[in-house]
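Structure below; questions to follow.
A single protein chain has been omitted from the complex, and every remaining protein chain is retained in its original position.
This part shows chain A:
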Amino acid sequence: MQHKTIERLQQTAFRVREHIIRMSTDGGCFTGASLSATDVIVYLYSEFLNVTQDTLKDPNRDYLFLSKGHDVPALYGTFVELGWLSADRLQNHLSTSDHLYWHPNVNIPGIEFHSGSLGHLPSVALGVALDCKLRGTNNKVVCVLGDGELNEGSVWEAVLVANAYQLDNLLFLVDRNFFQANMPTEELIPLEPLTDKFAAFGAAVRRVDGHDFTALDEALSTFPFEVGKLNVLIADTRRGKGLPSIEARADRWFCNFTHDEVEELLRELHGEANATLESETLVVR
(Lines give C-alpha, C1' and ligand atoms only; values in the text may rest on other atoms or scores of the structure.)
Protein backbone atom coordinates (compact mmCIF):
# COMPACT_ATOMS: atom_id res chain seq x y z
CA MET A 1 0.00 0.00 0.00
CA GLN A 2 1.40 3.36 -1.05
CA HIS A 3 2.38 5.88 1.57
CA LYS A 4 0.11 8.54 0.14
CA THR A 5 -2.85 6.13 0.27
CA ILE A 6 -2.17 5.48 3.93
CA GLU A 7 -1.97 9.21 4.56
CA ARG A 8 -5.25 9.79 2.76
CA LEU A 9 -6.96 7.05 4.81
CA GLN A 10 -5.55 8.48 8.03
CA GLN A 11 -6.84 11.92 7.13
CA THR A 12 -10.27 10.57 6.28
CA ALA A 13 -10.43 8.60 9.52
CA PHE A 14 -9.36 11.69 11.44
CA ARG A 15 -12.26 13.69 9.99
CA VAL A 16 -14.67 10.82 10.72
CA ARG A 17 -13.51 10.91 14.35
CA GLU A 18 -14.23 14.64 14.41
CA HIS A 19 -17.76 13.95 13.20
CA ILE A 20 -18.21 11.28 15.90
CA ILE A 21 -17.04 13.62 18.66
CA ARG A 22 -19.40 16.35 17.42
CA MET A 23 -22.28 13.84 17.55
CA SER A 24 -21.44 12.98 21.18
CA THR A 25 -23.52 15.78 22.68
CA ASP A 26 -27.14 16.95 22.88
CA GLY A 27 -28.26 13.39 23.58
CA GLY A 28 -24.95 11.78 22.73
CA CYS A 29 -24.04 8.55 20.97
CA PHE A 30 -21.94 5.43 21.38
CA THR A 31 -18.68 7.32 21.10
CA GLY A 32 -16.26 4.68 22.35
CA ALA A 33 -17.67 1.94 20.16
CA SER A 34 -17.72 4.20 17.11
CA LEU A 35 -14.10 5.33 17.51
CA SER A 36 -12.83 1.75 17.71
CA ALA A 37 -14.49 0.80 14.40
CA THR A 38 -13.63 4.00 12.52
CA ASP A 39 -10.42 2.87 10.81
CA VAL A 40 -11.92 -0.44 9.74
CA ILE A 41 -15.03 1.19 8.25
CA VAL A 42 -13.01 3.89 6.48
CA TYR A 43 -10.69 1.26 5.06
CA LEU A 44 -13.53 -0.98 3.84
CA TYR A 45 -15.37 1.79 1.98
CA SER A 46 -12.21 3.41 0.62
CA GLU A 47 -10.24 0.36 -0.47
CA PHE A 48 -12.15 -2.90 -0.23
CA LEU A 49 -15.81 -2.55 -1.16
CA ASN A 50 -16.83 -2.16 -4.76
CA VAL A 51 -19.66 0.29 -4.19
CA THR A 52 -20.12 3.95 -5.03
CA GLN A 53 -22.90 6.48 -4.69
CA ASP A 54 -24.00 5.51 -8.21
CA THR A 55 -24.10 1.79 -7.49
CA LEU A 56 -25.87 1.80 -4.11
CA LYS A 57 -28.76 -0.17 -5.62
CA ASP A 58 -26.77 -2.15 -8.17
CA PRO A 59 -27.23 -5.89 -7.61
CA ASN A 60 -23.55 -6.39 -8.41
CA ARG A 61 -22.31 -4.02 -5.68
CA ASP A 62 -20.45 -5.20 -2.61
CA TYR A 63 -22.40 -5.09 0.65
CA LEU A 64 -21.54 -3.92 4.13
CA PHE A 65 -23.86 -4.83 6.98
CA LEU A 66 -23.22 -3.12 10.29
CA SER A 67 -24.39 -5.68 12.80
CA LYS A 68 -22.80 -3.78 15.64
CA GLY A 69 -25.33 -1.06 14.88
CA HIS A 70 -24.51 1.29 17.73
CA ASP A 71 -21.26 2.36 16.02
CA VAL A 72 -23.30 3.94 13.21
CA PRO A 73 -21.78 7.41 13.86
CA ALA A 74 -18.61 5.99 12.26
CA LEU A 75 -20.74 5.07 9.25
CA TYR A 76 -22.47 8.47 9.08
CA GLY A 77 -19.07 10.15 9.29
CA THR A 78 -17.64 7.92 6.57
CA PHE A 79 -20.65 8.60 4.32
CA VAL A 80 -20.08 12.34 4.77
CA GLU A 81 -16.46 11.91 3.73
CA LEU A 82 -17.51 9.81 0.73
CA GLY A 83 -19.94 12.54 -0.26
CA TRP A 84 -23.00 10.29 0.16
CA LEU A 85 -24.41 12.30 3.06
CA SER A 86 -24.39 16.06 3.46
CA ALA A 87 -22.29 17.17 6.45
CA ASP A 88 -25.12 19.51 7.45
CA ARG A 89 -27.34 16.55 8.17
CA LEU A 90 -25.13 15.41 11.06
CA GLN A 91 -26.56 18.37 12.95
CA ASN A 92 -29.94 16.65 12.67
CA HIS A 93 -28.66 13.78 14.82
CA LEU A 94 -31.50 12.65 17.14
CA SER A 95 -33.98 15.03 15.54
CA THR A 96 -37.31 13.75 14.18
CA SER A 97 -36.66 15.96 11.14
CA ASP A 98 -34.13 13.41 9.85
CA HIS A 99 -33.26 9.72 10.12
CA LEU A 100 -30.00 9.86 12.06
CA TYR A 101 -30.30 8.15 15.39
CA TRP A 102 -28.39 5.68 17.54
CA HIS A 103 -28.84 2.70 15.23
CA PRO A 104 -28.75 2.26 11.43
CA ASN A 105 -31.77 2.48 9.17
CA VAL A 106 -32.25 2.25 5.43
CA ASN A 107 -33.49 5.81 5.04
CA ILE A 108 -29.82 6.78 4.96
CA PRO A 109 -28.47 5.99 1.46
CA GLY A 110 -25.70 3.42 1.79
CA ILE A 111 -27.14 1.66 4.81
CA GLU A 112 -28.14 -1.78 3.59
CA PHE A 113 -30.32 -2.86 6.52
CA HIS A 114 -31.40 -1.74 9.94
CA SER A 115 -29.69 -3.15 13.01
CA GLY A 116 -29.37 -2.55 16.71
CA SER A 117 -30.46 -5.89 18.08
CA LEU A 118 -27.19 -7.79 18.21
CA GLY A 119 -26.63 -11.07 16.40
CA HIS A 120 -29.04 -10.43 13.51
CA LEU A 121 -27.01 -9.26 10.56
CA PRO A 122 -24.60 -12.21 10.35
CA SER A 123 -27.65 -14.21 9.23
CA VAL A 124 -29.02 -11.46 6.97
CA ALA A 125 -25.59 -11.05 5.35
CA LEU A 126 -25.46 -14.83 4.99
CA GLY A 127 -28.76 -14.75 3.08
CA VAL A 128 -27.37 -12.11 0.72
CA ALA A 129 -24.16 -14.10 0.26
CA LEU A 130 -26.20 -17.24 -0.47
CA ASP A 131 -28.12 -15.41 -3.17
CA CYS A 132 -24.92 -14.09 -4.74
CA LYS A 133 -23.64 -17.66 -4.90
CA LEU A 134 -26.93 -18.88 -6.39
CA ARG A 135 -26.76 -16.22 -9.10
CA GLY A 136 -23.05 -16.72 -9.65
CA THR A 137 -22.21 -13.06 -9.07
CA ASN A 138 -18.95 -11.92 -7.52
CA ASN A 139 -20.19 -9.57 -4.80
CA LYS A 140 -18.27 -9.43 -1.57
CA VAL A 141 -20.51 -9.37 1.50
CA VAL A 142 -19.09 -7.92 4.72
CA CYS A 143 -20.69 -8.01 8.13
CA VAL A 144 -19.07 -5.93 10.90
CA LEU A 145 -19.62 -7.38 14.36
CA GLY A 146 -18.75 -6.21 17.81
CA ASP A 147 -16.84 -8.53 20.11
CA GLY A 148 -19.48 -8.33 22.84
CA GLU A 149 -21.97 -9.30 20.15
CA LEU A 150 -20.23 -12.67 19.94
CA ASN A 151 -22.08 -13.59 23.15
CA GLU A 152 -25.20 -14.02 21.02
CA GLY A 153 -25.80 -17.63 20.00
CA SER A 154 -27.29 -16.56 16.67
CA VAL A 155 -23.82 -15.37 15.57
CA TRP A 156 -22.54 -18.91 15.91
CA GLU A 157 -25.58 -20.32 14.10
CA ALA A 158 -24.61 -18.13 11.16
CA VAL A 159 -20.97 -19.28 11.34
CA LEU A 160 -22.11 -22.93 11.28
CA VAL A 161 -24.42 -22.38 8.33
CA ALA A 162 -21.89 -20.24 6.39
CA ASN A 163 -19.44 -23.10 6.82
CA ALA A 164 -22.01 -25.64 5.61
CA TYR A 165 -22.71 -23.59 2.47
CA GLN A 166 -19.01 -22.76 1.91
CA LEU A 167 -19.65 -19.01 1.68
CA ASP A 168 -16.20 -17.69 0.82
CA ASN A 169 -17.83 -14.49 -0.50
CA LEU A 170 -18.81 -13.59 3.07
CA LEU A 171 -16.57 -11.80 5.58
CA PHE A 172 -17.33 -11.47 9.27
CA LEU A 173 -15.14 -8.65 10.56
CA VAL A 174 -14.95 -8.45 14.34
CA ASP A 175 -14.19 -5.06 15.90
CA ARG A 176 -12.21 -6.59 18.76
CA ASN A 177 -11.99 -3.66 21.19
CA PHE A 178 -12.05 -5.95 24.23
CA PHE A 179 -15.07 -4.24 25.80
CA GLN A 180 -18.72 -5.05 25.89
CA ALA A 181 -21.25 -2.53 27.16
CA ASN A 182 -20.10 -2.17 30.74
CA MET A 183 -17.18 -4.55 31.18
CA PRO A 184 -13.98 -5.81 29.61
CA THR A 185 -14.98 -8.89 27.62
CA GLU A 186 -12.38 -11.10 29.27
CA GLU A 187 -13.75 -10.23 32.72
CA LEU A 188 -17.38 -10.90 31.85
CA ILE A 189 -17.66 -13.53 29.10
CA PRO A 190 -14.12 -14.42 27.95
CA LEU A 191 -13.76 -14.82 24.19
CA GLU A 192 -10.13 -15.84 23.81
CA PRO A 193 -8.71 -17.76 22.12
CA LEU A 194 -10.95 -16.16 19.52
CA THR A 195 -9.04 -17.12 16.40
CA ASP A 196 -9.19 -20.75 17.46
CA LYS A 197 -12.92 -20.54 18.13
CA PHE A 198 -13.74 -19.36 14.62
CA ALA A 199 -11.22 -21.74 13.09
CA ALA A 200 -12.77 -24.65 14.96
CA PHE A 201 -16.09 -23.71 13.34
CA GLY A 202 -14.48 -24.05 9.92
CA ALA A 203 -13.71 -20.40 9.09
CA ALA A 204 -10.53 -19.07 7.53
CA VAL A 205 -9.35 -16.55 10.11
CA ARG A 206 -6.94 -13.60 9.99
CA ARG A 207 -6.12 -11.32 12.90
CA VAL A 208 -4.58 -7.84 12.55
CA ASP A 209 -4.23 -4.47 14.25
CA GLY A 210 -7.50 -2.81 13.28
CA HIS A 211 -5.95 0.66 13.36
CA ASP A 212 -3.11 -0.26 10.97
CA PHE A 213 -4.19 0.36 7.38
CA THR A 214 -1.22 -1.52 5.98
CA ALA A 215 -2.06 -4.58 8.05
CA LEU A 216 -5.75 -4.40 7.09
CA ASP A 217 -4.75 -4.10 3.45
CA GLU A 218 -2.34 -7.00 3.59
CA ALA A 219 -4.94 -9.26 5.18
CA LEU A 220 -7.83 -8.30 2.91
CA SER A 221 -5.75 -8.36 -0.28
CA THR A 222 -5.81 -12.15 0.11
CA PHE A 223 -9.65 -12.27 0.13
CA PRO A 224 -11.10 -14.87 -0.04
CA PHE A 225 -8.71 -16.22 2.56
CA GLU A 226 -9.40 -19.81 1.51
CA VAL A 227 -11.64 -21.13 -1.23
CA GLY A 228 -14.87 -22.53 0.17
CA LYS A 229 -14.46 -21.08 3.67
CA LEU A 230 -16.18 -18.29 5.55
CA ASN A 231 -13.73 -15.40 6.01
CA VAL A 232 -13.25 -14.02 9.51
CA LEU A 233 -11.06 -11.00 10.19
CA ILE A 234 -10.47 -10.14 13.82
CA ALA A 235 -9.46 -6.48 13.98
CA ASP A 236 -7.81 -5.72 17.32
CA THR A 237 -8.86 -2.21 18.23
CA ARG A 238 -9.14 0.20 21.16
CA ARG A 239 -12.45 1.52 22.43
CA GLY A 240 -12.35 5.31 22.13
CA LYS A 241 -9.30 5.21 19.80
CA GLY A 242 -7.85 8.66 19.20
CA LEU A 243 -8.88 10.23 22.50
CA PRO A 244 -6.53 9.27 25.35
CA SER A 245 -8.96 10.60 27.93
CA ILE A 246 -11.62 8.07 27.00
CA GLU A 247 -9.57 5.26 25.43
CA ALA A 248 -10.05 1.71 26.69
CA ARG A 249 -12.41 2.68 29.47
CA ALA A 250 -15.42 0.63 30.48
CA ASP A 251 -17.43 3.76 31.25
CA ARG A 252 -16.91 5.41 27.85
CA TRP A 253 -19.19 3.34 25.67
CA PHE A 254 -22.06 5.77 25.41
CA CYS A 255 -21.11 9.42 25.88
CA ASN A 256 -23.13 12.60 26.12
CA PHE A 257 -20.63 15.42 26.55
CA THR A 258 -21.21 19.12 27.18
CA HIS A 259 -20.46 21.47 24.30
CA ASP A 260 -17.31 22.65 26.08
CA GLU A 261 -16.13 19.10 26.50
CA VAL A 262 -16.69 18.43 22.81
CA GLU A 263 -14.41 21.37 21.98
CA GLU A 264 -11.84 20.10 24.47
CA LEU A 265 -11.99 16.59 22.99
CA LEU A 266 -11.54 17.97 19.47
CA ARG A 267 -8.37 19.74 20.71
CA GLU A 268 -7.30 16.45 22.27
CA LEU A 269 -7.84 14.65 18.96
CA HIS A 270 -5.62 17.26 17.35
CA GLY A 271 -2.97 16.63 20.01
CA GLU A 272 -3.37 20.13 21.44
CA ALA A 273 -4.70 19.28 24.89
CA ASN A 274 -5.50 16.54 27.33
CA ALA A 275 -9.19 16.66 28.04
CA THR A 276 -10.47 16.54 31.60
CA LEU A 277 -14.05 15.42 31.55
CA GLU A 278 -16.08 16.42 34.55
CA SER A 279 -19.70 16.35 33.46
CA GLU A 280 -21.87 13.33 34.02
CA THR A 281 -21.14 11.69 30.67
CA LEU A 282 -21.45 8.12 31.66
CA VAL A 283 -24.61 6.34 30.62
CA VAL A 284 -24.53 2.64 31.29
CA ARG A 285 -27.13 0.70 29.37
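The working rule: a contact is a pair of C-beta atoms (placed from the backbone, for glycine too) under 8 Å apart; a residue touches a chain by one contact, two chains touch by 3 or more; residues count from 1.
In this text, contacts and distances are computed from a predicted model.
According to UniProt, the chain absent from the figure is "1-deoxy-D-xylulose-5-phosphate synthase", selected among "Biotin transporter", "1-deoxy-D-xylulose-5-phosphate synthase", "L-lactate dehydrogenase complex protein LldF" or "siroheme decarboxylase". If you put the hidden chain back, the residue from A:20, A:42, A:85 or A:125 that touches it is A:125.
Although one chain is not drawn, the whole complex shows that of A:56, A:94, A:164 or A:183 it is A:164 that touches it. Interface note for the absent chain: among A:39, A:112 or A:236, the touching residue is A:112.
Within chain A, the residues in touch with the undisplayed chain are 59, 112-114, 117, 119-132, 134-135, 153-154, 157-158, 160-161, 164-165.
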